[in-house]
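Only one protein chain is missing from this complex, and each of the others stays in its spot.
The chains carry the letters A and B, assigned in the order they are written, with residues numbered from 1 in each.
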Amino acid sequence: MSFWEFVSDRWSRLLSESLLHVSAVVQCTILAAIVGVTVGIAVYRSPFGSAVATALTSAILTIPSFALLGLLIPVLGLGAPPTVAALVLYGLLPIVRNTIVGLAGVDGAVTDAARGIGMNRLGVLTRIELRLAWPAILAGMRVATQMLMGIAAIAAYARGPGLGVEIFAGLTRAGSANATNQAIAGTVGIVVLALILDGIFVLIGRYTTSRGLRGQ
Amino acid sequence: MASEIQLTEVTKRYGRRPPAVDNFSITIPAGQIVVFVGPSGCGKTTTMRMINRLIEPTSGLITIGGEDTSKLDPDQLRRKIGYAIQQAGLFPHMTVAQNVGVVPGLLGWDRGKVADRVEEMLDLVGLDPAEFRDRFPRQLSGGQQQRVGVARALAADPPVLLMDEPFGAVDPITRGNLQDELMRLQAELHKTIVFVTHDFDEAVKLGDRIAVLGDQSRILQYDTPEAVLANPADDTVAGFVGAGASLKQLTLRRVRDVQLSQAAVTVSTSDEPADIRRSLQEAGASFALMLDTRRRPVAWVHVREPRMRRPIRDMVSRESTLQDALEAILTDGGNAVVTGARGEYVGLVDIDTVMASVRELRENA
Partner (left out) sequence: MTAAAETKRATGLRMFAQPIAVVVLVAAVLAWAFTRDLDAIERQSINGPVLLDAVWDHLVISVVVTALVLIIAVPLGIVLTRRWARPAAPVFLAIATIGQASPAIGVLVLFFLLSGWEGLWAAALPITFYTLLPVLRNTMVGLQQIDPALVDAGRGIGMSAFAVLRRIELPLAVPLILAGLRTALVHAVGVATLAVFVNGGGLGLLIDTGYKLSRLTVLITGAVLAVALALLVDWLGTVAETYLGPKGLR
């Protein structure tokens, strides 16, 4: 069977695996963003807190994904829980770091003016600081998404969902007729989806960033 | 509507260090501009920021219109105090209209009212709403940003305005124009304004009263500009007033106080060069002032080269000081062009008029 015959033959299965892959990555990126931005907000005023948060999250990133997954299996079992936990943990670093850098980079005169005209702390944070840090936060999410697309493939080892299933199936059936087709479909599928997601991030950036911040 | 501000024995300490502001008392009369002037680091900004509680005083009492500010919610308090700072502090992700409308929005005005108010404010600070409403701060010049900053501070019609070196970051000519503009606004609005600067000339020009501050915000002298210039309280103030005190007194005289002269010949941008030359020759003058269709000055034109327009780099208004006029004369040579509220031509100040004022001030001193 040629690769194209294989793809058309398994189209609906590949499509559903692609959807699961993307939806796992997107949901985990959003979760990581919620956690990461919260952490960033909590620490960005304190140099020490920022250093600890950055050091910890970058240490997490150093951990081999297969090892982390292995450690999560005894705790969380198989399937979705270890996948989600691993993806969220790996997604944290770029988001935490960019949130801190983005928030710390807001011009002091702007926040001073906001306080001075009577915005409360929450108002300054949500209406001024987070809006100004948004391009940086979004860039962090974009990096996280790209990274998670690859890591999600390994999650199939712990019965996680997505295109990684095809890759591992290809591996276990090495020598059989469709093994290579499966591995190609899984690998290329992830690359293509990653590129599409990246394009979507560019669009989101264009539509959610104030024109006043662009081209600076 | 304006309120008197009173600071009574206000002190601000940070830790064990000597106080940044030590036992500071002052009364700022309603409807006047009081300028805090002093070297950088003397505590003038700290003092001002205690009025809207961006900094909380360690001890002492601050009242606005008789009301103790420490009894109010700080955010509510600040919404009733206009606040303008150096480099404007405009929100870069909001349009000009959104920036100006922030405080009315915080106060819960409805959309229509906010929009009307934004138009009114932009008009007031001399920015055409149709042109500027939807621009972002980075699309504005430094001077325009400061105007928007002032419009934002005034948007909710606060009785009190705090201004922290609001014109510190723009070039001298623009600064002069912005100062004139503020004088014009104040003549209309009669706010109580606390203005912080390290520029003594600016203090003399703008202040109804000047508080010259030393270290720890100690008041060295608190008086009218005329009195400070004529009788500095001590050597420090005298040093600050600096050399050329009589020339500085030019900042006490305004263009509206002197007799304006008129250009011998005014021409329009649509006139033919040949016609311009003819009218100049008929009048026996060498320069004509060229006005556009809305009678705004554009350029000087010489009789020998009627095609060559020499742009006017610096103009003054009736509210400008004679010091500004002198600078304009030195910048452009010949005469300073005076414009009215809509930028239209009203007259000229020549060097003889300025010199006559200097002589007069010297005799009176």
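Definition applied: a residue touches a chain if its C-beta (ideal position, glycine included) is under 8 Å from a C-beta of that chain, and two chains touch if they have at least 3 such contacts.
All values reported here derive from a predicted model rather than from experimental measurement.
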Among shown chains, those touching the left-out chain: A
Listed residues A:116, A:164 or A:212, member touching the removed chain: A:164
Chain not shown: contacting residue from A:87, A:119, A:133 or A:190: A:190
Absent chain, residues of chain A that touch it: 47, 50-52, 54-55, 58-59, 62-68, 70-71, 73-74, 97, 100-101, 104-105, 146, 149-154, 157, 164, 167-168, 170-171, 174, 179-180, 183-184, 186-187, 190-191, 194-195
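As a convention for this text, only the chains that are shown with their structure count from here on.
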Touch list for chain B against partner chain A, complex: 52, 54, 75-83, 85-95, 102-103, 106, 136-138, 149, 152-153, 162
Residue ranges of chain A in contact with chain B within the complex: 107, 109-110, 112-120, 123, 128, 131-132, 210-213, 215-216
